[in-house]
Every structure is written in structure tokens, then in C-alpha cells.
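One protein chain omitted, others in place.
For reference, chains read A and B in written order, and residue numbers begin at 1 within each chain.
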Amino acid sequence: MSKEEYNPKILGFLCNWCCYAAADAAGVSRYQYPPNLRTIRVMCTGRVDPAFVLRGFVEGADGIFTGG
Amino acid sequence: MGMNALIFNVLQEIGINPARFSLQWASAAEAPRFVKLITEFSGKIKELGPLGESEGIEPDELKIRLDKALAAVSSRKVRMVYGNTTKSIRKEGIFTQEYISGVIEEKLTKAIKGAFEADKAPKEAKPVSGKKAAKGSPKKKVAAKEKPEPKKPAKKAAKKAEPAAKKKASAPKKAAAKKAAAPKKGAAKKKTAAKKKKK
Partner (left out) sequence: MVEAGRSPNIEILTNTDLLSLKGKPGNFKADIVQRPRYINADDCTACGLCTEYCPRHQVDDYNEGLNLTRPIHIDYPQAVPATYYIDPRSCLHLTHETCQICVPVCQSKAIDFSQTPEEKTLEVGAVIMSPGFGRISEETLAKYSFGKHPDVVTSIEFERLLNPSGPFTGEVRCLSDNRHPHKIAFIQCVGSRDIGCDNGYCSSVCCMYAIKEAMVAKEHDPEADITVYYMDIRTQGKDFDAAQKRAEDKGIKFVRAKVADVMPWGNHLRLTYSTLDGKHSFEPYDMVVLSVGLESPPDAQKLADMAGFKLNKYNFCDTDTFTPLATSKEGVYVAGAFNGPMDIPESVTQSSGAAGIASGLIKKQRGKGIVHKSYPDEKDIGDDVRIGVFVCHCGINIGSVVDVPDVSTYAGDMEGVVYYTESLYSCSQDAQEVLKDKIKEHDLNRVVIAACSPRTHEPLFQETLKDAGLNRSLFEMVNIRDQCSWVHANEPDAATDKSKDLVRMAVAKARHIQPLPEQTVPVNKTALVLGGGIAGMTAASDMADQGFNCYLLEKQDSLGGNYKKLAHTKKLIEQVKKNKLITAYTNAELQQTSGFVGNFSSIITTGKGARAKEITLDHGVIIIATGASEHRPEAVLGNSIKYSKNIVTQSELAEQLEGKGKKRAPDSIVMVQCAGSRGDDLNYCSKTCCNTAVQNALKVKEINPDSQIVVLYRDIRTYGYAEDLYQDARQKGVLFIPYEMDNKPTISAKGKKLTVSFFDPILQDDITTNPQMVALSVGMVPEETDTLSKLLKVPVTADSFFLEAHVKLRPVELPVDGVYVCGLAHSPKPINEIIVQAQAASAKAAMPLVKGYVTVDPIVSNIDKETCIGCRLCTSLCPYQAIQMVKDENNRPKAETIVASCKACGICASHCPTFAISMGGFTNEQLTSQIEAFGKEITEKEKETA
């Protein structure tokens, strides 16, 4: 697999009040960013259990982004 | 804080580049910052390639290690230490990097290493790898995971393990009491079976 074709799978946990809101605002301003992120919304990053992160890797995430 | 350190330690333990996990902050008003963060992170992961590739871990081995890691962070013992670490960082109210890494070094790292070592010892104690995640609920996994635990603490002379050991010791008793009271839950049944085996 060449680097050009490789599209990493990235799982994201975004806080409803912070990063998720920032991501919405990014959309409103039509910023562009790579389409690899798959977001799970949580009410606060405090909710993100270490087990969720590890399960993300088990399920095949190449990277996991948590944004508060 | 605590979470970042826990994941970092666990990933390191199983040979996965901790840079694959990122904990960042951006306020609702910081759309450009979010874009920058996610673009950089995507680029970074692209560089690292698929999970395990740049780490040089074969897919089969990777799966085994990840399952182990998941079991470790789902284990009551590691979670107890994790919770206590977060608690003590909070309690002191000191959020400098040095202080936090100090506390973590002291508490978390040992617990994680311990969990892995313990996991290696009894072979049949790999409950998760076989029938993987029959149910999404981690609850079950904990129940399964508890099987080998009462044995483990005895192996370790480390002082740190002692308070945990005490609690462990009482846990099965409680479970037994519960069973007597209400032997209906699937998880409880499993526990019973596990205990019988050991005896």
C-alpha cells in the first residue's frame, strides 16, 4: 500500500461544549480538513473511558483523537 | 491528565507508538485551532501508517496485545489505581507537568506493568481473546477478568499491591454473598463457575 492511497482510520471523541462546537464552527466557516475523522460526541471529555480508547484501537483505529 | 498518562503507558507497554493517541483542547470559538489540530493529527497518523506497521508488529500479535491492553484497562485493579491517581492529582491541585508525571510514575506505571505481568502468568487467564466481545458491555469482561485476580496479588511482593490485594480478597466474598441473595444475573453465574474451577 503506497502512502498516497493509505487513508488512516481515526476515531474522535469530542466534547459537546468545546471541540465538537469548534468542529461545527469550522464547518460554518468552510475550513477544509482531511476526511479521516469519525467522531463520537460525548458531553464532556471526562466521559471518555480509557477502555473506550483501547477498544477503538482493537476495532482498527489507526489513531484516536480526544478533544475537550 | 490521568487518562493521557494511562493510555500513553499502556500503548508503550504493548509497543504501540503513543503518538497515535492525542488529547487536545479547543474552545467553541477556536475553529481554526481545531482544524489545525485535526489536520496535524491526521498527517501524523498517515505518516505512522496502519496500526502496527511502523511499530513492526504483525497483525495477529497486534490483536493479542490490544486485547490484553483492553483487558488491562478494564481490570478493576488498574482502574482503581487510575482513579486514585486522578484523585490525588486533583486533591493536590498542582497541575504542573513534573508533578503529574511524578504521581503517575509512582502509581500508574507500576499498576499497568503489574497488570501485564500478571496477565502473562496464568495462561488460561486470557478471557477476552477467544470469543471476542460477545457483548459490547464491558461489564461482562470485568466479571471474566476477575477470575485469575485473587491469585495474582500473592505473587507480587511489591508494597503498592497490598492495599489492592486486601480489597481483592474481600471482593469474592461479597460476590458470594450477592449470589446467595440473588442468583439471577448472567455475570454472577459466570463468576460462580469460575470460582468452582479454581477450588
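Structural remarks
One rule holds in what follows: a residue touches a chain if its C-beta (ideal position, glycine included) is under 8 Å from a C-beta of that chain, and two chains touch if they have at least 3 such contacts.
As the structure is a prediction and not an experimental result, all values here were calculated from the model.
If you put the hidden chain back, the residue from B:20, B:46, B:65 or B:79 that touches it is B:79.
Residues of chain A in contact with the chain left out of this view: 7, 9, 11, 16, 20-21, 23-33, 35, 37-44, 46-52, 55-56, 58-61.
Across the interface with the omitted chain, chain B contributes residues 3, 28-33, 35, 74, 76-77, 79-80, 82-84, 86-87, 90-91, 133-139, 142, 167, 171, 174, 177-178, 181, 185.
Rule of thumb we're sticking to: only the chains that are shown with their structure count from here on.
Chain B has its Cα centroid 21 Å from the Cα centroid of chain A. Chain B contributes residues 3, 6-7, 10, 16, 20-35, 37-39, 41-46, 48-51, 63, 66-67, 69-70, 73-74, 79, 82, 138 to its touches with chain A in the complex.
Contact residues on chain A toward chain B in their complex (touch as defined above): 1, 3, 6-8, 10, 12, 17-19, 21-23, 25-26, 28-29, 31-34, 36-37, 45, 48, 50-51, 53-55, 57-58, 60-68.
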